[in-house]
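Got a structure for you, questions after.
Removed from the display is one protein chain of the complex; every other protein chain stays in position.
Letters are used for the chains, namely A, B and C, taken in the order the chains are written, and counting of residues starts over at 1 for each.
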Amino acid sequence: MSRFMSRFTRNPAKTGILNETNNNDEVLSPGKIIWKRFRRNKIAMIGSFILLILIILAILAPVLTPYERDAMELQNREEPPSSEHLLGTDRQGRDLLTRVLYGGRISLSVGLVASSLQMVIGVILGSLAGYYGKWLDTLIMRITDMVIAFPFLALAITAAAVLGPSIYNTMLIIGFLTWTETCRLVRGQFLSIKQMEYIEAAKATGANEFRIIWHHMLPNALAPILISSTLIMATAILVEAALSYLGLGVQAPMPSWGNILEPARSMIVLMNMWWLWLPPGFLIFISVLSINLVGDGLRDALDPRLKN
Amino acid sequence: MSDLLQVKNLYTSFNTEDGVVPAVNGISFNLKHGESLGIVGESGCGKSVACLSIMRLIGHPGKVEADEIKLDGTELQALSEKKMRSMRGNDMAFIFQEPMTSLNPVYTIGFQLQEAIQLHQGLNKEQSQHKSIEMLEMVGIPRAEKVFSEYPHSLSGGMRQRAMIAMALSCEPKILFADEPTTALDVTIQAQILELMTDLRQRINTSIIFISHDLGVISEMVDRVIVMYCGIIIEDTDVRTLIKNPRHPYTIGLINSKPRIDVELERLEPISGSVPNPLNMPSGCPYHPRCESAMEICREKLPENHEIKDGHRVCCWLFSELGGKIKS
Amino acid sequence: MKQYILRRLLQMIPTLIGTTFIVYIIINMAPGSPLSHMIDPTITGEALARREEQLGLDRPLLQRYGTWLTEAAQGNLGYSTRYRGRLVTEIIQSRLLATVILTFSSIILSFILAVPIGVISATRQYSTLDYSVVVTAIAGVSVPVFFLGIVLIWAFAFQMGWFPVGGMVSAGVRHPTILAWAADVGKHLVLPLLTLTAANTARFVRFTRSSMLEVIRQDYVRTARAKGLSERVVIYRHALRNALLPVVTILGLSLPFLFSGAIITEAVFAWPGMGTILIESVSQRDYGLLMGINVFLAVLVILGNLLADIFYSVVDPRIRYD
Partner (left out) sequence: MTEPIVKLENIKKYFPIRGGVFSRVVGNIKAVDDVSFVINKGETLGLVGESGCGKSTLGRTILKLLDPTGGRAFYKNNDIFKTDKQQLRHLRRELQIIFQDPFSSLNPRLNVGEIIGESLEIHGEVSGKEKQERVEYMLEVCGLAPHHHRRYPHEFSGGQRQRIGIARALTLNPDFVVADEPISSLDVSIQAQIVNLMEELQDTFGLTYLFISHDLSMVRHISNNVAVMYLGKVVEICGKNELYQNPLHPYTQALLSAVPIMDPDAKSKRIILKGDVPSPANPPPGCNFNPRCRYAEERCRQEEPELREISPGHQVSCHLVEKGVGKLD
């Protein structure tokens, strides 16, 4: 014990406290509370469950499918579903179930990579703008305004056409077009967290900027960033599907849910071969829906204002 | 004087995700014609909720139950929603704590005043405008005619609270609930509003229920006081007795923990501990964990009301024969 | 107020320049010369270079952008390479009406549908009705627009035969009167409108509902109830007006999404609007037209945001910009 400590002699009990509200020793960290609230949300739990299944199916695609991804059986083209090909075959005689499962890998990873990319850009720019303010803020916000003004899909289509359609370009295009929301969000979070007294307290104890940003501001802004990135991931999957459907996204033979659907642009396929477009379309819908449900559930779990 | 308002065994609870929160736990009181009654207590003691329950302004997920809520002999609980609406703002009016957020930002002061006047008094546009401006003048708003067509954001907090008072009094209610009307205001503005309210009280015949956590404000504004703690009334008496001769340990603690501007105190005597979590109420008397005179029975049973003197009720085992017996 | 509008207009200029510049760079990243798709492939290298010089294509990018910008400021968005040098503005103009019909009718229809649904859902939070609205709305924003489109075509054009498969008017039919023309367009409009409106309505319902939830917790709503106003007046007069203010802003901000939906819908239904020419010009490598369409849409987005802001400042008395 230092000398400093021994100076305190009086018993503080007189001041009185310690009638505890939570007597068990369980420590309720903020993360635990969010999880507890999230778990109560049935719809969000169903969403997480479906999402989990889709992810497992995508991961296990090589194990689950008896066919090679790109193997063509030219004698078995455009076959309707049968016991051999549960979802039939496409115009090149490839097994559709196989392609749909592999397509899930591609579509989900495009969503994940693109939304991670936008998150990195958005968080860096947003925190710089929010923390330092002044001219840097003005500059970043002007850039954000410009990107927000992009006619989103038109530019994505144009860029894909110009840069050449491929899975990587699709990820890059979506990532570079969607970071503005995260940037604004992080900036707003930083601006409001900056007003919190605990930031002043950290300054008053002599914490440097790095410590304030990393230790105090980012962890408090993290939850909303994650929510918005989840929701942006859903958007990214939709955009990938749309680009690929138009032939401007992921390129065959690599399958993605969007490009499996591409043949449905032909009226003959649309009219006569439902197995070519219905399953991948449905899977896009289900996966985006489940991600959105999870994101929505997270938002409710994090915003106690909306619950009473 | 006869009773204007009779409340018997009022219970209000809120169903939350974490469990049922009992906000008001069986309170009974009366208000006489022309009387002003103060309700004192710390935040969360249920004083506002009690008044909102009487006005039937508790929304989802709240639940109100009572044996009796009578205004001028009418059982309010038996009234249809439509009938109740016709009494709200007309027979019963409410002034809220936050003048900055209690007025609708997108409508003018005049519009919001006229609304109630037209609804309840059947006046036409011109008459109600005339009446509104009259009301604004009455509450001491300068340039009332100009303020009439202004939006709330252009007024200061004090002025907005005056406008709220004008709105509440515009239909000459029988009873006025003032829920901490000066808490959000600075002390010099609070003085203005309190003076205005005292002045108005002498001019119009309205009974007032004045909610506050500040015993200083209460002792200036009311005749009789109810002290609430954790949703129950623990003491009920006239203001003079309450301050000069409080009996419940909580009331005594409350008075002793407040420094005074007119007297120098060597040391403050705070109440130890803090208000219990409403989801995890202690058994027996809710005050017993903080009470220095707590006895065995206080842990077990909620005390009954004891009228220790004419019109002085205390809810504490210290004043009951049963409690006394066990103590000895 | 005037000052505010002036400031916003001035702020718009750098945004416009920046946006168009980035679009310009992207389009100029295209491999090969823009001329190579336009001109006879047998042309000699020398002749091509001369032609490029004529058009100023040998100058540095920034300079060319400068020239483009000067032209654009005067209302000339360049020339289409595919349509034998027709003005881009002319082509856009010829397709604008179709897009406007589709987009605006969808915005208006979805707004009319979404506001009451959002309000009712918010006022009955936690009811079964509210839950179904929430889940349906999330489902609505989760359906890929093109997939919904093809499902509708399959069901109502092929299976039922109720509506035409695509286009805006029946091919080869001459309409004797405007009314007949409108009726024909209307029949073609149903499916694309339904497709686009489903997505838009779902978005608007979510905005309205969350905005409404925020507002009905405000103190002034309680004040309105304490005055004895009926629930209808409380909700529709006192709450809704406040709740719609942020919705308008979000509406301005979500213009890019609205256009995106329209582009896809047009592509699916072969609706002869700007989305269709956009996709055509991609496959034709008509960079002049692509540039023009992108810039045109960007200007619309920026103007939309500006209008939303100005509208907000007019409607919300709290905002005084001077």
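Note that a residue touches a chain if its C-beta (ideal position, glycine included) is under 8 Å from a C-beta of that chain, and two chains touch if they have at least 3 such contacts.
Not measured: the values here are computed from a predicted model.
Visitor: Which candidate, B:Lys82, B:Arg203 or B:Arg267, sits in contact with the chain we can't see?
Guide: For the chain that is not drawn, the touching residue is B:Arg267.
Visitor: Tell me where the left-out chain touches subunit A, residue by residue.
Guide: 1-2, 4-5, 7-10, 12-13, 15-18, 20-22, 27-30, 33, 195-198, 200-207, 211, 215-216, 219-220
Visitor: Across the whole complex, list the residues on subunit B that are touched by the chain not included here.
Guide: 42-43, 156, 158-159, 186-192, 194-195, 213-217, 219-220, 239-240, 243-244, 253-255, 257-262, 264-265, 267-272, 274-275
What we mean here is this: only the chains that are shown with their structure count from here on.
Visitor: What pair of chains is linked by the most C-beta contacts?
Guide: The largest set of C-beta contacts joins the chains A-C.
Visitor: When you average C-alpha coordinates per chain, which one falls nearest the overall C-alpha average? Tell me, please.
Guide: Per-chain C-alpha centroids ranked by distance to the global centroid put A first.
Visitor: Would you kindly tell me how far, in whole Å, the mean C-alpha position of subunit C lies from that of subunit A?
Guide: Centre-to-centre distance between subunit A and subunit C: 24 Å.
Visitor: Suppose each chain is reduced to the average of its Cα coordinates; what separation in Å results between subunit B and subunit C?
Guide: 53
Visitor: Please list all residues of subunit B that touch 2 or more other chains.
Guide: If we look for residues of subunit B contacting two or more partner chains, we find 60-61.
Visitor: Spell out the part of subunit C that touches subunit A in their complex, as residue ranges.
Guide: Interface residues on the subunit C side: 11, 14-16, 18-19, 22-23, 26-27, 29-31, 131, 134-135, 138-139, 141-147, 150-151, 153-154, 158, 165, 213, 217, 253, 256-257, 259-260, 263-264, 267, 275, 278-279, 282, 285, 287, 290, 293-294, 297-298, 300-302, 305.
Visitor: Give every residue of subunit B touching subunit C within the complex, in rising order.
Guide: Checking each residue of subunit B against subunit C gives 55, 57, 60-61, 85-90, 93-94, 96, 98, 101-107, 115-116, 119-120, 151, 153, 164, 167.
Visitor: Spell out the residues on subunit A that touch subunit C in their complex, using ranges where they run on.
Guide: Touching subunit C from subunit A are residues 43, 142-143, 145-155, 157-159, 161-164, 234, 238, 241-242, 245-246, 248, 261, 264, 267, 270-271, 274, 277, 281, 284-285, 288-289, 292-293, 296, 305-306.
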